[in-house]
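Just below is one structure, and these are the notes that go with it.
One chain of protein is taken out of this complex; the other chains stay put.
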Amino acid sequence: MSILVNEDTRIMVQGITGHQGSFNAIQMQKFGSKVVAGTSPGKGGSEVNGIKVFNTVKEAMKEDPNATFISVAAPYVLDAAKEAMYSGIDLIYILTEKVPYQDTMKIVSLASKLGKKVVGPNGPGVTSPFTCKLGIMPNQIFKKGNVGVISRSGTLTYEIVNLITTNGLGESTVVGLGGDPVTGMNYIDALEEFKKDDQTDAVAMVGEIGGTAEEEAAEYIKDRFNKPVVSYITGRSAPPGKRMGHAGAIISRGKGTAESKVKALEDAGVSVASYPYEIPSLLKEVLK
Amino acid sequence: MSILVNEDTRIMVQGITGHQGSFNAIQMQKFGSKVVAGTSPGKGGSEVNGIKVFNTVKEAMKEDPNATFISVAAPYVLDAAKEAMYSGIDLIYILTEKVPYQDTMKIVSLASKLGKKVVGPNGPGVTSPFTCKLGIMPNQIFKKGNVGVISRSGTLTYEIVNLITTNGLGESTVVGLGGDPVTGMNYIDALEEFKKDDQTDAVAMVGEIGGTAEEEAAEYIKDRFNKPVVSYITGRSAPPGKRMGHAGAIISRGKGTAESKVKALEDAGVSVASYPYEIPSLLKEVLK
Amino acid sequence: MNLYEYQAKELFKKFGISIPVGKHVATEADLQWNKFPVVVKAQVLTGGRGKAGGIKFANDIGDLQAKGKEILAMSIKGLKVRSLLLEEKLEIAKEYYLSITLDRSTKRPVIIASTSGGMEIEDVEDSKIVKYWIDPTLGYSSFIGREVSFKLGLSTEESKQFQDVLGKIFALYEGYDCELVEINPLVVLKDGKILAGDAKVVVDSDSLFRHKELFENPAERTELEELAFKRGYALVELGGDIGVIANGAGLTMATLDGLTLKGLKPKNFLDLGGSDDVEKVVGAFQILKEAKIRGILINIFGGVTHCDTVANGIAEAKKRVGINVPIVVRLSGVNEDLGRQILKENGIESYSDMMDAINETVKVVK
Partner (left out) sequence: MNLYEYQAKELFKKFGISIPVGKHVATEADLQWNKFPVVVKAQVLTGGRGKAGGIKFANDIGDLQAKGKEILAMSIKGLKVRSLLLEEKLEIAKEYYLSITLDRSTKRPVIIASTSGGMEIEDVEDSKIVKYWIDPTLGYSSFIGREVSFKLGLSTEESKQFQDVLGKIFALYEGYDCELVEINPLVVLKDGKILAGDAKVVVDSDSLFRHKELFENPAERTELEELAFKRGYALVELGGDIGVIANGAGLTMATLDGLTLKGLKPKNFLDLGGSDDVEKVVGAFQILKEAKIRGILINIFGGVTHCDTVANGIAEAKKRVGINVPIVVRLSGVNEDLGRQILKENGIESYSDMMDAINETVKVVK
């Protein structure tokens, strides 16, 4: 089995008539995902590549979606997430970047009270080859396998997934948490899912500077995780106080350095790569 | 068994150093309730009749209360209820009257998300002779028995409880819902508790004009309740558009009349008394 | 507390909701206007003022002054017209309905909207009404406005304005602790612009401590009610001739019901509340002294209120207030015997049973 998404995942795309929304709706379809509905206020009744478009999520619920792909502009993400949650959607993926973090905080807090899961914002989503892709990862880099991947990055994730695939391994599920200081799911949440997943035999954890999520994950791995983990941490050369592209990638007041993360992970018995290309061989070692 | 409160109920009094707070804390003790703590910001360290006073609920949690009696002024009730709920208290009784109804709405909504129960505001609380009294009902009117009582009134409840007691019957638990347009627990919530309660063989339901809670209760009794119910509805002579003492006792836009409530209850097979004194004989009939 | 239309529209303006150009006029001297025709609207806290002649159109200054004076001199449903609202005449294309109020059953604010406006919402058929219940923890969010306006079938341009108004009246509803915010009609002008034709706002009286800039509109109370209110009593005037004093809203209502079932007409609801104070009892008699009544029934079930306190109050009132109609007393509960004893010493008979007291009242006022 995969985690978070599977063949029963029925995707709705909020903001389906936008450039990102329509492009990715079609890419998800091509991957094999069930994209069952889209929303775009005022464009109800139209279609995008055979996907019915509705004015509101409430109307779109006729098509029985259970996951949403949110691709509306940053100022409208909070509203879109509330609309989805209050209409009964259980898995919320937010593609949008530059969402004010207090909005994300409200979404995440509300989701936990309502028992919903949130992936993102500002991440590439969740992909399980080849049952379902909820997100924007490139379709052609995957191979079905037994490695779970968790990452805060986008392109770096693709690089590493591609390395795994081209070196003869494959992925169970790839989870992109998103590069913001506050995101829905974090490493521990994803590790907890992988813990229960039969298909996953090892996990590759891609981290970056900023915050202490990797350190907390290391604690979790040490005490409560049951599968081998390998890791790559990026941002070793980043100066303090500067945001490195991602809103969350910043060393502030001495916290969030790559050194601290690498040390915590190594202390937890995780093999940490110096370069991305080392990940496949580390995986092969732990999977022996 | 009783409902809502029992011998394991450990009461905290928020606002214990006020007139109402201290008076009722002592009355509850006299009844046999376990009053384990009180709060009064700035008066931490003092005592009221042997009950320790704390500055905050968080500190008072040392005494392990699981229910609270809120007796702070109306503008501070919302804050006090949040403080109690967020400190882990499960049963919130609010004595205070004239709480803005939007504050009550927020308390009730939050409570339902956090899995807490709210009784009141503006009601006499819950009494189970003689295991626990959480509220302000007079101590001397009760007798342990098999009649559950639910009411939106204060003194009228005492009148009816007294009639039940002096006519040779007794009460399992008496619940005063409160006279406001929005209260935490309503008739149906209390009926659901009585449904599961072995000690209760019949229910006396005291209603009044305003809203449609009695009509909804009647529907519930008809379809899903398992014990005989008798009722008295007050306010038959009240003119429309006037608040009869209670903020919630008002007939507005044709809704909330006594006639409508009496009819709904009679349609549900409930015997409705014309005068309070008829309640004991109606009870004796259904308990035969 | 009901607000007058002009007060409600001031709040609308504060929240950025479009209203007609208008002017509040309290005296004849202020009956000035310069663009005709103009609408002259009586400011009274009751419905049906149109039918009662409280809304008129004026075509020139003379006409305005004549009609203005006429309406200022009116009373509508017993309420004196104290001021007017003058407003531009609107070029109305359509009339919608929009309100937010409390739904007691769900304990949530409910948005009620309809494209059939201009009449009482109770008279609009259900299929033409859209309702949306708002989670109080969540509050308002734009998607709610979209859902409501799509369900109403509004055009894109109308929908945009409608959502804007809805968001703003929710802010007003929350910000001013309203029981009701109602726009009826919500007017669509011939040029497509949407504005609030009328405005009804009811503020929760219990919330006034945080809205100190609002003050209670006295016209909501009768003279006797105003007197009682000023003295801190919960009194409702009912129009009969039997004075009633009881403790607790429910028991007081039950007392009124009992008298009514026996063919008497109560003058008032008067609840002593949860007090235990001799002067509070005396004060109740002082208020009833101002009312035209044939007798007084006092019905007390002693709890927080002790029977002996009430008895002392009645005895005091007998001495100081000088009531010259029959008084029937029922005392039961805490310190009942002591209370009855005190009354007896003061030459007042009393009952333990509520029905006995009601029956006695029937007898003495005949």
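Every chain is named by a letter (A, B and C) in the order it is written, and numbering of its residues begins at 1.
In this section, a contact is a pair of C-beta atoms (placed from the backbone, for glycine too) under 8 Å apart; a residue touches a chain by one contact, two chains touch by 3 or more.
What you are looking at is a predicted structure, and each value in this text was computed from that prediction instead of being measured.
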{"item": "Chain not shown, its touching partners among those shown", "value": "A, B"}
{"item": "Contact with the hidden chain (one of A:Ile11, A:Met28, A:Ile136 or A:Val203)", "value": "A:Ile136"}
{"item": "Touch with the omitted chain, as defined above, among B:Lys82, B:Lys143 or B:Lys195", "value": "B:Lys82"}
{"item": "Candidate in contact with the missing chain, chosen from A:Lys106, A:Lys144 or A:Lys227", "value": "A:Lys106"}
{"item": "Hidden partner interface residues of chain B, rising order", "value": "41-42, 44, 55-59, 76, 78-80, 82-83, 86, 110"}
{"item": "Touch list for chain A against the chain that is not drawn", "value": "74-75, 98-102, 105-106, 108-110, 113, 136-138, 140-141, 151-159, 162, 179, 181-182, 206, 208-213, 216, 232, 234-239, 242-249, 253-254, 258, 274-277"}
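Operating definition for what follows: only the chains that are shown with their structure count from here on.
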{"item": "Far-end chain from chain C, centres as C-alpha averages", "value": "A"}
{"item": "Whole-Å gap separating chain B and chain C, where each centre is the average of the chain's CA atoms", "value": "27"}
{"item": "Geometric centre distance via CA averages, chain B-chain A, whole Å", "value": "48"}
{"item": "Junction residues of chain B - those touching two or more other chains", "value": "113"}
{"item": "For chain C, residues contacting two or more additional chains", "value": "135"}
